[in-house]
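A single protein chain has been omitted; all remaining protein chains appear in their positions.
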Amino acid sequence: MTATILAVNCNTDAAMTAAIAAIGQAAASAGTSVVGVTPAWGPASAEGYVESLVTAAAVMDAVASHTAPFDAVVMAGFGEHGREGMRQLVRQPVVDITEAAVFAACLLGHRFGIVTTVDAAVAGIHDSLATMGMSGRCRSVRAAEVHVSAIADDVARTADALEATGRAVLADGADVLVLGCAGFAGLDAELERRLGVPVVDGVAAAVRFAEGLIALGKRTSTAGPYAPPRAGKAWRGPRLGALHAFT
Amino acid sequence: MTATILAVNCNTDAAMTAAIAAIGQAAASAGTSVVGVTPAWGPASAEGYVESLVTAAAVMDAVASHTAPFDAVVMAGFGEHGREGMRQLVRQPVVDITEAAVFAACLLGHRFGIVTTVDAAVAGIHDSLATMGMSGRCRSVRAAEVHVSAIADDVARTADALEATGRAVLADGADVLVLGCAGFAGLDAELERRLGVPVVDGVAAAVRFAEGLIALGKRTSTAGPYAPPRAGKAWRGPRLGALHAFT
Amino acid sequence: MTATILAVNCNTDAAMTAAIAAIGQAAASAGTSVVGVTPAWGPASAEGYVESLVTAAAVMDAVASHTAPFDAVVMAGFGEHGREGMRQLVRQPVVDITEAAVFAACLLGHRFGIVTTVDAAVAGIHDSLATMGMSGRCRSVRAAEVHVSAIADDVARTADALEATGRAVLADGADVLVLGCAGFAGLDAELERRLGVPVVDGVAAAVRFAEGLIALGKRTSTAGPYAPPRAGKAWRGPRLGALHAFT
Amino acid sequence: MTATILAVNCNTDAAMTAAIAAIGQAAASAGTSVVGVTPAWGPASAEGYVESLVTAAAVMDAVASHTAPFDAVVMAGFGEHGREGMRQLVRQPVVDITEAAVFAACLLGHRFGIVTTVDAAVAGIHDSLATMGMSGRCRSVRAAEVHVSAIADDVARTADALEATGRAVLADGADVLVLGCAGFAGLDAELERRLGVPVVDGVAAAVRFAEGLIALGKRTSTAGPYAPPRAGKAWRGPRLGALHAFT
Amino acid sequence: MTATILAVNCNTDAAMTAAIAAIGQAAASAGTSVVGVTPAWGPASAEGYVESLVTAAAVMDAVASHTAPFDAVVMAGFGEHGREGMRQLVRQPVVDITEAAVFAACLLGHRFGIVTTVDAAVAGIHDSLATMGMSGRCRSVRAAEVHVSAIADDVARTADALEATGRAVLADGADVLVLGCAGFAGLDAELERRLGVPVVDGVAAAVRFAEGLIALGKRTSTAGPYAPPRAGKAWRGPRLGALHAFT
Partner (left out) sequence: MTATILAVNCNTDAAMTAAIAAIGQAAASAGTSVVGVTPAWGPASAEGYVESLVTAAAVMDAVASHTAPFDAVVMAGFGEHGREGMRQLVRQPVVDITEAAVFAACLLGHRFGIVTTVDAAVAGIHDSLATMGMSGRCRSVRAAEVHVSAIADDVARTADALEATGRAVLADGADVLVLGCAGFAGLDAELERRLGVPVVDGVAAAVRFAEGLIALGKRTSTAGPYAPPRAGKAWRGPRLGALHAFT
């Protein structure tokens, strides 16, 4: 099977997109091409409601504006808004890394916990779990107090912070850990060594789940709220890439 | 008390903004000025996830770009995304018409039901109720199959459709009805006459609740996820009004 | 608008009724008259299930026996039983201060917490939240260990106890605080100063929400369980004021 | 074992008390004496919130005023308020027939349904299930449209109405039926014959469960909200039997 | 009334069966005979998912293979799987000690907590509460870290461990305690003395509740998923006692 999976970063930091795509590519099967996509506009990181909602629009715009063919979309913003919109926008399978990480965690353990970046991101992650239906399997979401922009600056310090926060999450009753930021991708193996429990990186899991849906020939349903928007509606004001064409 | 309340339409249809502001003004106390705000960009109506997420960003942008002083924000998009972002953006009280309508309905009846425009909007309304915590009080959300753009074209036909769908919602067990679109504002009295139950228009309710919060001197909390975004983060690409300044 | 709102104390302490009415009047619009009502019988304070259930009947009796006209009822017993009965009894809007405080808190913050008087009152407050549908938005209910009768004796001590307990509630994850006793009315501003978060007094909020419902011309639904009791049923034994006439 | 169980009717219809006590006595072990208790004041039947709340106080008063010794209390008002208050009032085990019927039904089937008297009683029954924690096991609550006062007038007609409504409840997915009114006591065997499923009468079940708790020497907990009310609080106005002595 | 109740141990430790039957007999009415049943195969104790699922089959096999008549089944494995299967297997009432203990606890207190043997058993107990519908009434499940096989070796040490863990459960907010292992049967009175709250032993409670259902002439429903398995299905491989005959 040859397949192209778009790994869409939620923020506009191209270096982070490259890192995400590399992690995704490393996790992929032979024959799969993981293509990083960076939104054309928006904040350098999404850490809270305002930024999350802006990136939801920007991420949809980035995919709407992507002209090359692709087989699936991986939404690489942990706990961010927008997966329902993306599913309305394209017929190819859409896998949010939040979903992929949580589903994988639930196959590996009984109760999971999440380590994310900063406190401002915690509430949005809980909202994402709630609409997913998975709040009941989650024991806690804790912030390591590492800003997204600082993750790559000092990987050792980031790993230390994740380890310490991860221990707190395990003490809350989790038996499997989820990395709650796309920027943490690639740190799962190191943390498994330190903590002795499965640690799930959503980017890697999402690429694999997307491959599975592609292989099975699945498409997003149009029978419910993911039916495409009614065409021909007027768009006012500055256009955002190609997104305006979908309303 | 003199107060200025922004009534922010979620779509870019200025005529609808004017209608919303008029309804809000009619519902307001003497001394309150209701100012309609139309987003500078976005679709002519929001009927589903893609459009709802775009308008969430556009509505935040519209308020971020509003330079005149105001005392509260009424978000006049029923069931649309974004109230959490708006609460992070401004310190003045923010009242989503979905919240106001639901809270008022719960003060007037035991179980409420919602009549909205089209099927595409139903899922988002359920999500809004879920994050509000009010799913358990709602008996059903039904679409009258009236597109937002067609509401004002034929008000009599709209009222007939709302009446018929309203009867179905009452048969589902509701004893109070919520108008599930800002475009329906002003039809509550007519429907109360036809259906014999309280019918709540969220725009009117939101204006009154906003006045109450202003009068009590309340401000949005900064102790949790509504604390303002961290300043000084880079914004890439075309700026959206003044929204970029908040990240 | 001229309007008369009954603020019904749940206990028989007339001094507390006067204090509640004064706070309500101070929170009201010009033109609104807040009339304190004290039940004709019952305990001096309601702090637990037995007393709460007695006051539910006594409060209904007090309103049934009130012969002067009024436009809305504010039930000024935090977390006490009986709002469903009151809604069956009168057609004017009924606002329980528990509801008003919780709804206001949910407009101002993401998760609220409640500070009440004594441990005996906590379970009933949780029940009230559950039937309201708002348990999921509440992070904790804690008692300041101040008996209702002692609140007014030493206001500084009361404020200190509320501050200390409020800090514990914020540490539980709340970002907005609710005063869980009508007797605490008027202490919200002082606590806001001390704690730096919005603090909601249900009496003030309820008066404002009641004004809103009056202004919008709303009446309690008779289409469900709030339809008036079937008339003409026999009443046996000593009559309670005028309540017997409603069965 | 010799034991005395108070079977407290919620309404003031002494004939119904006698019928309830007779059914309870028939269901009891040898050695158990079931004593009917009728409240000294209140409505002739409880069919909705106002009456339910009044009877909650009247039923507590009746037990507070009962001077002869007893070993347990059976609260014979289906879906009525007040079991938490009664548990605060006396240390002997308290069994609400709603609880007993539901627990028995859950031992006999997978999902239960309830047939009650009139629509006005349905909401209160749902509230009772919610505070009990058993909403999830209930498939539906339906009213047979038989007023409490009419049950005994024409037993054959009552049984026919219960059968028809029972079939609707089974069609809703229940596999065991609960009789949702103390006045239906004694009709379970006839309905089992007609419907071919277990039919639970709460009065009989409650007497048996109360006997079990007595035999095991159990007392109501004082470690939580059922600790007795603080003594010595002032009572104002006309006293209700002996209830005033408990506050 | 004369009645025979099978008290089926979940493990193959005959001494524990004897102890369970003795406790059950001591709790029973005159005229009731409690007959201990030990599975013919399986582990010496059930402390986790693997063992719980094995014992579910073994316990059904033991009852299927029991040739003498009986009137009810008490399943004496706390938190173990299998009550739904047993209800499909026999028409006599089936009472799981988990259900009996929880229902009794909810009649005696407001929120219960459970003390069980080892950590490995905790998750299964939570699952059992969830399918029962009673998770919301439970404040915590804690393990005393006493292996099932060690309970009887040193009863004083077991009681001390239960007391210490019981205090932790009460601190979690419970006001009534449930003994979370059939092997703890008989220790309830001692723990009540030490802790000052009601302590429920599921074996005793289940025997009493089973007697009640027998006395009321109740049978398990066949109208839903407890209808007997379709007969005549092929069974492959070694037969387990008489269980094969039921498929």
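Here are some notes:
We just call them A, B, C, D and E in the order they show up, numbering each chain from 1.
Simple rule for what comes next: contacts are C-beta pairs under 8 Å (C-beta built on N, C-alpha and C of every residue); 3 or more make two chains touch, one makes a residue touch a chain.
What you are looking at is a predicted structure, and each value in this text was computed from that prediction instead of being measured.
Touch, as defined at the top, links the missing chain to these shown chains in the whole complex: A, E. Screening B:Ala123, B:Ala144, B:Ala159 or B:Val207 against the full complex identifies B:Ala123 as the residue touching the chain left out.
Only one residue in the set A:Ala22, A:Ala40, A:Leu108 or A:Ala168 touches the chain that does not appear here, and it is A:Leu108.
If you put the hidden chain back, the residue from A:Val35, A:Met134 or A:Ala164 that touches it is A:Met134. The hidden chain makes contact, of the residues E:Gly24, E:Gly109 or E:Gly124, with E:Gly124. Taking the complete complex into account, residues 1, 27, 29, 84, 87, 93-95, 99, 103-104, 106-111, 132-137, 170, 173-176, 189, 196-198, 200-201, 204-205, 208-209, 211-213, 215-226 of subunit A touch the chain not shown. Although one chain is not displayed, its contacts with subunit E can still be listed: residues 12, 39-45, 47-54, 56-57, 60, 81-82, 84-85, 87-89, 119-120, 122-124, 127, 130-131, 147, 149, 224-227, 229-230, 233-240, 243-244, 246-247.
One rule holds in what follows: only the chains that are shown with their structure count from here on.
The fewest steps needed to get from subunit A to subunit E, moving only between touching chains, is 4. Distance from the subunit C centre to the subunit E centre is 44 Å, each centre being the mean of its Cα atoms. Note on chain placement: the centre of subunit D and the centre of subunit E lie 28 Å apart, centres being C-alpha means.
Residue numbers of subunit A whose C-beta contacts span two or more other chains: 123.
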